[in-house]
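One chain of protein is taken out of this complex; the other chains stay put.
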Amino acid sequence: MAGNTFGQLFRITTFGESHGEAIGVIIDGCPPNVEIDLEFIQGELDKRKPGQSKITTQRKESDTAKILSGVFGGKSTGTPIAMVIPNEDQRSKDYDHNKDIFRPSHADFTYQAKYGNRDYRGGGRSSARETAARVAAGAVARLFLKQKGIEIFAHVSSAGAIDAPNVPSRNLAELLEIRESNIVRCADPATANEMIELIDGVRKQGDTIGGKISCIIRNCPVGLGEPVFDKLHADLGKAMLSINAVHGFEYGSGFAGSEMRGSEHNDIFIAPEGDAPVSTLTNFSGGIQGGISNGMDIMFRVAFKPIATIMQSQQTIDKDGNAAEIKGKGRHDPCVVPRAVVIVEAMAALVIADHLLRQEAISL
Amino acid sequence: MAGNTFGQLFRITTFGESHGEAIGVIIDGCPPNVEIDLEFIQGELDKRKPGQSKITTQRKESDTAKILSGVFGGKSTGTPIAMVIPNEDQRSKDYDHNKDIFRPSHADFTYQAKYGNRDYRGGGRSSARETAARVAAGAVARLFLKQKGIEIFAHVSSAGAIDAPNVPSRNLAELLEIRESNIVRCADPATANEMIELIDGVRKQGDTIGGKISCIIRNCPVGLGEPVFDKLHADLGKAMLSINAVHGFEYGSGFAGSEMRGSEHNDIFIAPEGDAPVSTLTNFSGGIQGGISNGMDIMFRVAFKPIATIMQSQQTIDKDGNAAEIKGKGRHDPCVVPRAVVIVEAMAALVIADHLLRQEAISL
Amino acid sequence: MAGNTFGQLFRITTFGESHGEAIGVIIDGCPPNVEIDLEFIQGELDKRKPGQSKITTQRKESDTAKILSGVFGGKSTGTPIAMVIPNEDQRSKDYDHNKDIFRPSHADFTYQAKYGNRDYRGGGRSSARETAARVAAGAVARLFLKQKGIEIFAHVSSAGAIDAPNVPSRNLAELLEIRESNIVRCADPATANEMIELIDGVRKQGDTIGGKISCIIRNCPVGLGEPVFDKLHADLGKAMLSINAVHGFEYGSGFAGSEMRGSEHNDIFIAPEGDAPVSTLTNFSGGIQGGISNGMDIMFRVAFKPIATIMQSQQTIDKDGNAAEIKGKGRHDPCVVPRAVVIVEAMAALVIADHLLRQEAISL
Partner (left out) sequence: MAGNTFGQLFRITTFGESHGEAIGVIIDGCPPNVEIDLEFIQGELDKRKPGQSKITTQRKESDTAKILSGVFGGKSTGTPIAMVIPNEDQRSKDYDHNKDIFRPSHADFTYQAKYGNRDYRGGGRSSARETAARVAAGAVARLFLKQKGIEIFAHVSSAGAIDAPNVPSRNLAELLEIRESNIVRCADPATANEMIELIDGVRKQGDTIGGKISCIIRNCPVGLGEPVFDKLHADLGKAMLSINAVHGFEYGSGFAGSEMRGSEHNDIFIAPEGDAPVSTLTNFSGGIQGGISNGMDIMFRVAFKPIATIMQSQQTIDKDGNAAEIKGKGRHDPCVVPRAVVIVEAMAALVIADHLLRQEAISL
């Protein structure tokens, strides 16, 4: 119950602190006979790793995942898949000044209060470094989903107040190519340039800024999601809200939908021709009705706050409650979303893989 | 894993269909010696029950909860508390026309596809009637929290595009009194009148409209919430997203926060005087940092889509995929938020109660 | 985590005290489209109910189960099946003398110490009456297993020191008929008579005696059971040890196997002819190898201690630690095993149903 496990049947447990020996993950429940493509896993990690471009942190870590168990002859065996990612470029000294001071809007104060014993180096367990383990596990989930024809695509749809237009309804592989052609990971190249300019400007001011990521899950079979509490969007929401810096989640029509009338919001069914699957004229439901996937694209959006570590002086307090001043050191991201795109995809993949197994369990 | 259980240590399991014998809930993990005030529980159910006012459904059900176990001498015993709410005013015939037709944006199609055998009367298990069981269980959680001094308050902060101003920072008991003085359950009386007018107009058109509910949790101790996956806001988010018709969740600065700079978003600590608790100048963190409560007010907002059942003709399909027409019958709500306020509070109470016990477990 | 839930995917949660309103159970995870035969369920409850014969308690309760949800058109819908069994023949006054006194080898002292607030009437939650809810739920599991061709049979193999010979390897339906032809529920009629005589003699002395129940699960598919911790026999063991008064569990060769050599204990595989399933010459493994079913009969044995309530005077202490004397009142069983046979079968059915679903989940 200590909260380091996610999923019911396709289940991951992560471990590790930012400046400890290593971080890692155990995947328990991956079905046997999934082809474990190491290059794909590493490719996903590379999209999250630090030091990718001028608008990410300049820390350099290769984030190389090593598989310790659960794979035989290139395929999963159905036993736990353990993966370890050693920590490399730790400048723990960058954090000595944090030892007894609580950084504003960080987890320093709450961890100290909760546990009493806190690894303050680099944020310890509260560091977003933990998400590398999620990306590795999510990559395995994606390999499983790939075998089922299910695709997941996310991109940066907003940086600060700059919003990208809705992505055109096209092939996800094409969108991926466009997204990866720019360092901010937006599927609209023109907007991408604006976003990069904004983030770079913010960085130069020693400040940070938030953003949003939009995600599409395609070819998800009808029937995933469990009423009542484990609605598919509720599990997606929890997954996204568990990512560092996330402050909001909406699916389908989302917050805007709360201003609509039922007569415009209802997704009218289209009578299918021949063997075609059931579809709807609009998709305000975001592919989920009554908590269960209906076969349409699953669509959701995630809001990230600006990262708390800024390169400016801030007032704060120390462990004893005395006023203090702090200035960010270390190497940090001016905006989290470019690196968070694969984290969103990874968590989405884990939720879908889990619900695929859960649905299978009642199909007997 | 069939999704009818919520919580880890303070755990509820609900059952029941809209037009079956009864709905109900088992609470497992309520600590012993909590005073079980039946009047309070019933009072909460009364705030959710149908037929309250002109802007709610005209169905009449008393929604009387009966406790079957787990209470002795007026106090919880630590054993499961089972509560049953019999179904009363069922006009199942109102739903005969739905038997073979899928209502747009309802769970009819997805339940049929998932299970094959579906109680179509009144939406069966997908009916929001299930939330009465949550309110009953949440009321028990609130009685437990009351013993710990923790208060929860929610109100309708938007109906359609009408937004209430932020509630003044005052006593929650006073806000409750204001909220209960109007039928839309908004803590701002002037806005309440506008909202009521809007909803009543929508109702007369046989249409429906969405809205938003804002919630405050006060006096929550520092330290609740489990990194990494079970962050307090992630569990709150899942709880809210599991409520029927919810399409979005945000806490603290929420979606708006994604447009802010770190330098304005960071909540600066105030050096406490004497024995005062640690506090912050602003509360963009919504009372939660690194997934763990920091002692400030926990604040979040929930977006509800317009209810799918409208009193207008709509195109749809039947079980065999043929085009069909449907018109809502029965007695339905034009806007879900006035009755959903206590559901939001109930789910919030369940999350906080659960995390209180989880935190206690490591305090050894 | 309060321990009133059993199973992962086919999951039950029971509630209720001996002298409260009712006991009952929610089954969550029963697949849809299982035929719910009420007569069968009631028939199982009848085999557990009090007042069956001279060697059981003379309390009279009809133990009639009522289904509140989850069944539509005679079949399960995949939503929670709630069942309630009202308490009827409560002579709570029989227990007034227990209020402040701890009965030896009962749960009075430990519940008081654990919870502080205890329903002392009839043992409250610790009463074996709770097992009626398990039998009702187990009956649903058996209906599901029946659709898969899986059979379960248990009988009283020992009463006190009287052991029945091994049951001949025959049709389980025939064994059931023999078993039900005698009031002690032993599949060997000659031994049954001896057992009845023993138990009746013990009863006349106001004493009680223990016994053993043996169980066979037939036609279980190969592959059920999860290494490492959720081995099939580990889950069966936990299920059996959770039944009131059980003090021991063994499967296959059991305790006697610990005295054998590997060369005699190993079950030699028989090369199958044609499409015949793989089988073994002996079955010391009890149908389970490496924690996973191998297709042979699953065989285990459960030891029950003598019931603690005797009709004799005993020394004990009261709530304040003072010496006291107690004499059993009420109407109690001289030996638990005749009524426990269906409880063993029910729990076995729940374990197998759960593992069937778990295995299905990885068969994607």
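Labels A, B and C are assigned to the chains in the order they are written; within every chain, residues are numbered from 1.
Here is the rule we use: contacts are C-beta pairs under 8 Å (C-beta built on N, C-alpha and C of every residue); 3 or more make two chains touch, one makes a residue touch a chain.
If you're wondering where the values come from, they're calculated on a predicted model, not measured in any experiment.
Residue C:T14 is the one among C:T14, C:T56, C:S69 or C:S214 that touches the chain not shown. Considering C:D119, C:D188 or C:E226, the position touching the chain not shown turns out to be C:E226 (whole complex). Per the touch definition above, the residue from B:G3, B:G16, B:P31 or B:G138 contacting the chain not shown is B:P31.
Interface residues of subunit B with the unshown chain, by the touch rule above, are 1, 9, 29, 31-32, 78-79, 148, 227, 356-358, 360-364.
Although one chain is not drawn, its touching partners on subunit C can still be listed: residues 1-6, 8-9, 14, 102, 104-107, 109-111, 113-115, 125-126, 130, 158, 160-161, 202, 207-212, 222-223, 225-231, 233-235, 237-238, 241-242, 247-255, 257-263, 265-272, 278, 280, 284-286, 289-294, 303-310, 312, 314-317, 321-323, 358-359, 361-362.
Touch with the hidden chain on the side of subunit A covers residues 1-5, 8-9, 11, 13-17, 20-24, 26, 28-29, 32-33, 66-70, 72-73, 75-82, 84, 114-119, 124-125.
We take it that only the chains that are shown with their structure count from here on.
The distance from the centre of subunit A to the centre of subunit C, with each centre set as the mean of the Cα atoms, comes to 46 Å. Subunit B and subunit C, compared by their mean Cα positions, are separated by 39 Å. Contact with two or more other chains is made by residues 1, 9, 29, 32, 78-79 of subunit C.
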